[in-house]
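If you scroll down you'll find the structure; I have some questions about it.
Of the protein chains in this complex, all but one are displayed in their positions.
For clarity, chains are labelled A, B and C in written order, and residue numbers in each chain start from 1.
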């Protein structure tokens, strides 16, 4: 069981450290014949790329992806696809201080304890830079989904930043791509912008709430009981750096509801397919998609890389303080949005393949 | 990739339906030489067993577990352990109505759509009865942990029921086993009891919030980046029936915090081991345990099996209504507590084995 | 990675010991809607059952299989199928002697060394009785293949017993089921019968060579480079008790050939599909089926359970001798034939599902 791999049939293994020569993803199990190019993948990587505005780390990385295998004359061959991204702006001098000190809220101390060795430069393997590889792999998944389920869309967006939330009544899908926060509420953007600028100047950071909606999924995806669609989506999101909670549909709020409030009643739509009166379930019942929108939401903690001195210890156990002066993001949640989309795309494709493997894509008819 | 299996090295495959002859768990990868008996397992099963008080389903099941393999002269042999639980009180007449109608909020419609066939009796495979097998397997995991990490404890409890929450300042570990809600707050018990009795009489149901704390875990467990300890715990909990959200430590609330509020500072304890000023992280950093308490929390939705008629359709697509008259629980979250403990035990043992496989149990020294 | 499980999508986990209460197979990933009954499975189990003639162990076992889950109203539901076989004739008194002594050529000593505990009764988990569970699982695979690839046949037979071989020019498919050796050469049967009777009376045992032919396989099954069809068939056969070698097509003899002798030339058949001048490849090129007959062959060693005293040691390290007086087979290869068929059926179905998962069953056209 490769612990740097996720997926059942569409399997992605990421590799690489923040300040090594390169990082990437080994993608196995992609359907053959899918049109794909480096330029296609670069579109997604550019959305996650650092240094694009003042709200994300000023580290300069091209994040240029190279396809080293598995694609021939512009189409996938069904063999492993190797996606490599060179690290170019490594400036490791920024990180010299953390060779000896453990940063609070970071994986420094646990990697050290587990492995007895750690690449401390920029967090090494535990750096969020690893997520660039996920985004590249997600680009492959999206290309395959575009062929296999043409109507499916996968959209991530930020619904909360620190103490601020979007107003759901102002939700505008088109707004999402227009602001640096992937925020669907135009009124919130101005508020969040001022808020985050204040935090940035104060050397402070803040958490965020992200949501991903998958529209156009066929019913029937997900494999009970331990490969449930919601289980795999939850695992995919929880594996992203700094994520501390994941919910599906009504989520944690379901704990406060009554049965009469929560169940989605079923009707027959004009085209004969089932329709539901509501979507508390988030598009998944018993681990299997209903055909409704699939809605997954997760919380990203505020990064611990702040300018306020924090108490910690050194490898030799001495008490000390640390201030993280590197180039960091005041709200790492922003860059988690394209990562979450990528993870959702990988999970959806994986379950599509898994389903057609077992069932051949048959569907129990209704009506 | 067996979708009815979870775990990397300690692997549990559950099988069986609500109203078939039996259900159970095939447990592979258990360390050899662990003392275990059917009586040891029964202790855990009895905690989940239905019909123990008026707040859980009146279905009568002994839930007597049989060990069919893998144990010799009272100790595990390292070969697969088969745990079987016979279904005795099947009363399938209660469920005749649901052969044709899809219950809202249940997996009836999605199983039908995916497989084109479903065992409708009591929900078949999607019934929460499947969790009895998890509890049995969890009993094996607990026995192995007792040998390998004698000080570890795994305790689940309910921290919220519908609109009511516990008062953390009244938290009492000893209270948990004294009331039917696994509630750690004695004052809350009376309130919840009246509240739930009212809901039960009204044929209504309610959601719940459960928390599991693992104390005494060594640092260093968890395998980044897709076999993180929090990722696997999240998946384990999300795979439980009716769970809609999972959090670690600060959880969803982390989205609202600032970096200066969230990071846990590090100090050196009297015994030289690191100690932390707080536990926002829930005992896990970068997917690896810190040695602090591991805290995972999840929300259980209210069951849709209520006495209020709900609109739905039949297999032939006709609109209809359904009232679930079976023997059901007004708060299914209650019985999720021992299930969650069992899942946590399986994850902890699995990661213990995985860690010693890769690292041999070496630990980077501090100080 | 469950080490008692084989298969990618159609996954079989066997469990149970020779003298425990029961043994069986947990089968996950079977396509839904496949017609199956206990009687259907019993047909295959009866072929492997001991005590049917004087050439197989006189242990009396009904080997009656029970389906405990995953089948509803006569069809598979897509959920795990639990197959259980009770052990009825355990007569453990026969095996008392081996509690302290390690039988040469058996797994007694290695199980002891690895696990520090072993169920010595009848070999425990290492007993060939475990293969009954494989045969039951293979029956499920055959039923699914009958639906998905109606023309496929999977036939095992013995091509050599000790110093005797079949004459390929006398090969008769119909003869296979008519004699106790699954021998396709009627002339060989009489010779083998006398030969084995002599060995049996002398308390001696002998090895065997088994071949399995899969006819009617579609081209395109097998997943390079580590899930090759031949790799998985080789692993499946090598996992059977007492197997010491496996070959595909020309097999070990290929080492002695020249390129001009070994390559199978390609032509176009009357129906447009490719045909080959020969089948040195055994139906597999680059790990993928060609559409020709798939031919796998393996050697079964003679059992070490013989009446001649053999030198060994006890658990306390003392030198001693052992004579195995239990009820054993002079040629265990005979009963390996239905086991090998079952393993081949599981591999073929697994690869069929794996292929349609990744490719959707598309095929590159020729002509």
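One rule holds in what follows: a contact is a pair of C-beta atoms (placed from the backbone, for glycine too) under 8 Å apart; a residue touches a chain by one contact, two chains touch by 3 or more.
Keep in mind that what you see is a predicted model, and the values were worked out from it rather than measured.
The undisplayed chain touches these shown chains across the complete complex, A, B, C. Within the full complex, the residue among A:46, A:100, A:119 or A:293 touching the omitted chain is A:119. Residues of subunit C in touch with the missing chain: 1, 3-6, 8-9, 14, 102, 104-107, 109-118, 125-126, 130, 160-163, 199, 204-209, 219-228, 230-232, 234-235, 238-239, 241, 244-268, 272, 274, 277, 280-282, 284-291, 299-306, 308, 310-313, 315-319, 333, 354-355, 359, 362-367. Residue positions on subunit B in contact with the hidden chain: 1, 9, 29-33, 78-79, 148, 224, 353-354, 356-360, 362, in rising order.
Contacts to the hidden chain, counted on subunit A, fall at residues 1-5, 8-9, 11, 13-17, 20-24, 26, 28-29, 32-33, 66, 68-70, 72-73, 75-82, 84, 114-119, 124-125.
By our rule, only the chains that are shown with their structure count from here on.
With centres set at the average Cα position, the gap from subunit B to subunit C is 39 Å.
Residue positions of subunit A with contacts to 2 or more other chains are 1, 9, 224, 354, 359, 362.
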